[in-house]
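The structure appears right after this line, and notes come after that.
What you see is the complex with one protein chain gone and the rest in place.
Take a look at chain A:
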Amino acid sequence: MIAADKPVKPASLMTTNLVFISRSLRHSLRNTEALLMAIMLPVMLMLLFTYVFGGAIDSSGDYVNYVVPGIILLCAGFGSSSTAVDVSNDMTNGIIDRFRTMPIKSLSVVTGHVVASLARNLFATGVVFGVALLVGFRPNASFLEWVLAIAVITLFILTFTWLFAAIGLVAGSPAAASGYGFALLFLPYLSSAFVPTDTMPSWLQGVANHQPITPVIETIRGLLTGTPLNDSAWWAVGWCLLILAIAFLWSISSFRKKAGRR
């Protein structure tokens, strides 16, 4: 009974990924507090911006249409930031050593967290859209525009999740991972998410217009509410792919370094 039967062939990469994805999904579902926060926080922010600040920023009552894309990105950024903590937890717990002594691609443990984050965030985004419609968000997008907008949001979540995964891999502890992650979450405030950038002082406009979040927001806003797109879609996709590639390579190399040759 202690004896296992004959030796078995190692699991395929496909199986390994599926097992780690289902593990991370279970983790997500059991961490109800984080899940609730990931949904509640953006909803609260949206209510705050539409009902409290909205009147002061734009008294026409149209502000909700302006702010929803920004809230969506804030929601995605916040939701994916918990990946840094999840990854760091795994790396500082003995379990990574077990995975690394098994004949599998142990980086899949990170892939699992990334896919779970994607699922979690798309769900939260859906909820935020729902609440947005309730408080007066009126998109005029065609079906195709919706599909494109969701594709851009998905790409954005994927990019930021890998970035946070890399942060989780280099951070010394889950608490540090959470701290670094928090710093990144200020980016949306320095973009066109909440106010048009031309209302900012000129030095800040330079930052706000040329940071990656602004074109992503402009793209989503353009697709959903028909504001001019110009070339922001190209910038959005370009930025995301660039950051995604960097974050992915950074993850692989720090995974090797951290878990590898000590």
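Here is the rule we use: a contact is a pair of C-beta atoms (placed from the backbone, for glycine too) under 8 Å apart; a residue touches a chain by one contact, two chains touch by 3 or more; residues count from 1.
The criterion applied here is as follows: contacts and distances are computed from a predicted model.
Novice: Select, from "Carbon-monoxide dehydrogenase small subunit", "2-hydroxy-acid oxidase", "Urease accessory protein" or "ABC-2 type transport system ATP-binding protein", the UniProt-recorded name of the complex's unshown chain.
Specialist: "ABC-2 type transport system ATP-binding protein"
Novice: Which candidate, A:8, A:52 or A:134, sits in contact with the chain we can't see?
Specialist: A:8
Novice: Who touches the missing chain here, A:62, A:97, A:198 or A:231?
Specialist: A:97
Novice: Residue-wise, where is chain A in contact with the chain that is not depicted?
Specialist: Where chain A meets the chain not shown: residues 1-11, 15-16, 19, 23, 26-27, 30-31, 93-104, 260-262.
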